[in-house]
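One protein chain omitted, others in place.
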Amino acid sequence: MTTPYTLVDWVLGDGAGWLARFIGAILVWAVPITGFVSFVGLLSIWLERKISAHIQCRLGPMEVGPHGALQTVADGVKLLAKEDIIPADADRILFAFAPMLAFAGTIVGFAVVPFGPGLIVADLDIGLFYLAAVGSLEAIGVIAAGWASNNKWSLFGSVRAATQVVSYEIPMGLAFVTIAALAGTLSMVGIVEQQQGWIANWFLFRNPFTWVAFIIYYIAALAECKRAPFDLPEAESELVSGFHTEYSGMRFAIFFLAEYAQMYVVSAVAAVLFLGGWYTGIAPLDAAIGGGTAGMVVGAGVIVTKSFLLVCVQMWLRWTLPRIRLDQMMYLCLKVLMPFGMLTLVGSTVWEHFLPSPAIVKDGGGWTGNTVMTGVVVAAIGTVALVAYVRSVIRATPSLRAASNS
Amino acid sequence: MGPIGLTHYLVVAALMFALGVAVVLTRRNAIAVLCGLELMLNAAALNFVAFNRFGSPERMDGQVFTVFIMTLAAAEAATILAIVLNIYHSMNTVRVDEVDSMKE
Amino acid sequence: MNAPHTNSPEAAPTSDVRSEEMLLNMGPQHPSTHGVFRVVIRTDGEIVLDSESHVGYLHRCFEKHCESVSFLQSVLYTDRLDYLTSMGNNLAFSMAVERLYPDLKIPERAEHIRVICAELNRIASHLLAIGTYGMDIGAITPFLYCFRDREKILSIFESICGQRLNYNYVRPGGVAYDIDDSMIAAIKDFCGYFRPKAQEYDDLLSNNDIFVRRTANVGVLPKDLAISYGVTGPSLRGSGLKRDLRRDAPYSIYDRFKFDIPVGTGEKGTLGDCYDRYMVRVREMIESLKIVEQAVAQIPDGPFKSEQLKGKLRPPKGESFVRVENSRGELGFYVISDGKDVAARVKCRAPSFHNISLLSDISKGCMIADMVAIIGSLDIVMGEVDR
Partner (left out) sequence: MDWSTIMWWVMAAVTVIPAVMIVLSKDIVRLAFWLLASLTGVAGLYILLGADFLGFTQVLVYIGGIMVLILFGIMMTNRDAVLMRRGETTGGAMLTGVVIAAATALALLKVVKDTKWKEAAPVEMPATTARVGEALLTDYVLPFELVSVLLLIVLCGAAYIARRRPEET
């Protein structure tokens, strides 16, 4: 059986009693996790501002700190100082409780997200299942917020959130199952360790279907985080601000922080499931770094970098795409992602049955016939996609092109 | 107060079940009744798991039963809510005692 | 996914089924009503059963003002009508006053400057319409792109007349100030700059699959309905009717320029849907650019305002009606003068007012998100609706 508190054991040794372990767990994990969540939140918000600004041909915050790096801190202070308004006819208890529920729902997900080799709160042997289970807790907070606000727009926002989160859990779960079937374990650490070695060992490249699973997971994750183009629950042009219309000050900041923390969680999970976790993908490099403290530090750097890259992709998408409509959101989930998710699951297992991946070579190796075949298929798909894209660009609105050439 | 044994769990389950009965009997809102039903189902499921744990920990029957109970509870909730929505559409009420058009 | 949202009453859920109806106040403070516009929506879940528009939150007695201040001062108030196309408003009102004078000749140079300004202003206005429309659909970036380009036009206007929004530049008899070579060079620069930029909007919005799916087949405005409501401008042309006063009833010197009139073709969905209205605006910007280029190329030297109109304007007794193709439709001014220095009566026919009046007709049975898309595609300016 895996030890639940790896770092606690590391700090306290084996002889500590339960009370010491419990308090130790809180001290060792709760403080760093909360600190990390806040740091992720601050950094992501700053990143979002800068990325959006550069996408939109402007600079973004420049005044507070170098390149506006402290702008978010300043905003946090401002939000702390703001009046905490509770609407007159709101359900006061639920209204106060909702942001906490949303934040707690997000932060419990961090319990099984590894920050590096050995840097995990609890390596549950059903870690992936746990993630799927707690993934919807934030939605409960959002629903509570929408209801408690006693505002019709908020109510619409929370009904939309309920619809969306419950629906997109299914394709997300299918992507989880695809990887779990390949890995043969639900433990996050176990899944990462399966991807040791060269980059070809990453589950993303394991077979062509895991590519599809990754895309399905990422789309579903966008919907779970309520990020554009799935930001229907807070659609500012339709529902004013959706579920957090009535929130101000610190309560609003907590929703904000929860959203960004959740973005990080889903990205870190994507890194763990598909992108080799804390492995660099270059077998000799991993071998050279080795285990121990150096491995821990480098591994943490690698996985956090991968996660933040995926967070940046989420931001990129947000500032590029319009919002889809409610019925289109359901269509995408029920008629596109779910059938594809099921096909992915079946296809991936069938592929693995007939073309099993070779036993993982821990150091070196990895480029096998299977990998080559994957490469061929991926290249073919890529070519088709590229041709389709070029064609669509060429065919784009001929009359306007004609007009601008005349 | 000895170590936590089977009886402790059974008492909790019994209380839950009785409270579920109370909710079902006193409430008139169909969704509240559904909540009471969920309480009762959970009490039963808790009993199953407890019996499994303390009766025959080497087997999985109780837990498997609980899995089935959860599945059925989910199915039940979905069906009831669909019916409630439909009743609300046609009769504009979710009170179980006001839905009596089949009485006469 | 692209199921057409028809506007026929039978397509809307029948109202005698008692279901979860909700009255929703969209506005007057709502991000997507483009000002203080209020729509009361009766919804069934997310589906709009009925909507009722309420206007008047921005009423400022424009017509009454015109009866109490001089003609020149009235031009100032026309700025505030459709504040995104102030040049067009100035032009329309000035032409209405000029028409009260028999055989008044407007100098050629003034006419050219007027056309250049009006068309540049049309581009600026359409840029804002497109940008905010993208925002209504949920894409924030196109808005910033549009503002980047609109900013260049506003800078040109600033150098021309010192104002960025309410220009008060086109006046009866000509324009307020002359333009010099540096301004003409700036306009030429802008033309060269803007032409390739138009492709960016296509890349960001027009060809974006989500955008197309959000706008195509949504808010279909049939041609006959548009005509019966008196809809004009891009919203009318989006329904496929090729009607443009610059071509059909040329005023100023528009008959000298070569340009096309883009109309909706239902290329992505049904004829007259939101996408058609949007696309007409995108294409009109290029047509306006063509007019600007031609006008800049042939702008003559000479006076920039008529010598015949000096001092306080006292138009002879009479009445005149002038309509121009403004960026939102046909803007008409009916001016009655009884020979004094103030008008006896001014009536403004504002296009936005007519365009928004059919909102409840074309939004039946759509979703709330579509409601936003429809309001955005009609591109109203409340300053003009309420006057």
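Observations on the model:
All chains are identified by letter, namely A, B and C, in their written order; residue positions are counted from 1 within each chain.
Just so we're on the same page, contacts are C-beta pairs under 8 Å (C-beta built on N, C-alpha and C of every residue); 3 or more make two chains touch, one makes a residue touch a chain.
What you are looking at is a predicted structure, and each value in this text was computed from that prediction instead of being measured.
The chain that is not drawn here is touched, among residues A:144, A:289 or A:321, by A:144. Within the whole complex, the absent chain has one touching residue among A:130, A:153, A:274 or A:319, and that is A:130.
Note that of A:165, A:298 or A:311, the residue touching the chain absent from this view is A:165. If you put the missing chain back, the residues of subunit A touching it would be 1, 18-19, 22, 89, 91, 93-94, 97, 124-126, 129-130, 132-137, 139-140, 143-144, 147-148, 150, 155, 158-159, 162-163, 165-166, 169, 186. The chain not shown here touches subunit B at positions 3-12, 14-29, 31-32, 34-36, 38-39, 42, 45-46, 49-50, 52-57, 59-61, 63-64, 66-68, 70-75, 77-79, 81-86, 88-89, 94.
Following the convention adopted for this analysis, only the chains that are shown with their structure count from here on.
Think of the whole protein's Cα atoms as having one middle point; the chain whose own Cα middle lies nearest to it is A. One simple way to say how far apart two chains are is to compare their mean CA positions; for subunit A and subunit B this gives 34 Å.
For subunit A in complex with subunit C, the residues that touch the partner chain are 52, 55-58, 152, 156, 228-229, 231-232, 235-240, 319-328, 331, 392, 396-397, 399-401, 403-404, 406. Of all residues in subunit C, those touching subunit A in their complex are 1, 22, 24-25, 30-32, 46, 134-141, 144-145, 148, 195-196, 198-199, 202-208, 210-211, 213-214, 260, 262, 279, 282-283, 286-287, 290, 367-370, 372.
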